[in-house]
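Mind having a look at this structure? Questions to follow.
The other protein chains are all here in position, but one chain of the complex has been omitted.
After this line comes chain A, so read on.
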Amino acid sequence: MAMLEIDNLHAKIDGEHGKEILKGLSLKVNPGEVHAIMGPNGSGKSTLSYILAGKEDYEVTDGSVTLDGEDLLEMEIDERAAKGVFLAFQYPVEVPGVATMTFLRSALNAQRKKRGEEEISTPDFLRLVKDKAGHLGISQDMLKRGVNVGFSGGEKKRAEILQMAILEPKLCILDETDSGLDIDALKIVSEGVNALRSPDRAMIVITHYQRLLNHIVPDFVHVMHKGRIVRSGGKELALELEANGYAEYQQDAA
């Protein structure tokens, strides 16, 4: 059994006349694997990431999702987080007045508590943050500022990766992590992500462009279109898409 199994997933925007966005999506992800999901705007990539994380604006109408054999869709948002699902947001949200440091510690301890583990001690926590923040070029000053408040686009994305590094999730979902990054920031972020690759951790990297995949090299590439995966392949598929664009899929659809 795979770590994550998505089977024939159908989902629509919540509400009576909500539009159907996912139309029978299936995907299996094993520990240690990195899957890239590519596709044109509006194909449902971000919706997939929100549904996996449990955002309440969508309704699953058919299909199933399991994480290590457990029904993921039955779990609360924070329960999923404690089970190891992490979403790096395309647009990280600001939480004014709450220092990044405080936020990280609250989140880590909340997850630990849910898993029946001890809270982390202050010295251990400080050491952990110092170590991880250093690699991502995150200053002490940034850690004292309110979560994402006044951060540049690049700082926000680096802060997301820092959270990921501290929380050590089992399944990382990166939603358009490359958007708004210049080439230097892209490099730092990618290195941060690569450092987290491990045999027992899986990643789903959602992106519109191939350039991110030069830095985070995937094991599998999937093309998503109109709410389904229409083609899967190895990393060379990304290069093909880069050369030919998504036109082929869009014509199919027309």
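Quick notes on this structure:
Keep this in mind: a contact is a pair of C-beta atoms (placed from the backbone, for glycine too) under 8 Å apart; a residue touches a chain by one contact, two chains touch by 3 or more; residues count from 1.
One rule holds for everything that comes next: contacts and distances are computed from a predicted model.
From the set "Cell division protein FtsX", "Peptide/nickel transport system permease protein", "SCP2 domain-containing protein" or "Fe-S cluster assembly protein SufB", the protein name that UniProt assigns to the chain left out of the figure is "Fe-S cluster assembly protein SufB".
Contact with the undisplayed chain is limited, among A:K45, A:R105 or A:H222, to A:R105. Of A:I13, A:I77 or A:L239, it is A:I77 that touches the chain left out of the display. In the complete complex, the residue from A:A2, A:V60, A:L128 or A:L167 that touches the missing chain is A:L167.
Although one chain is not displayed, its contacts with chain A can still be listed: residues 53-57, 76-78, 80-82, 86-87, 89, 92-98, 102-103, 105-111, 113-114, 119, 146, 163, 167.
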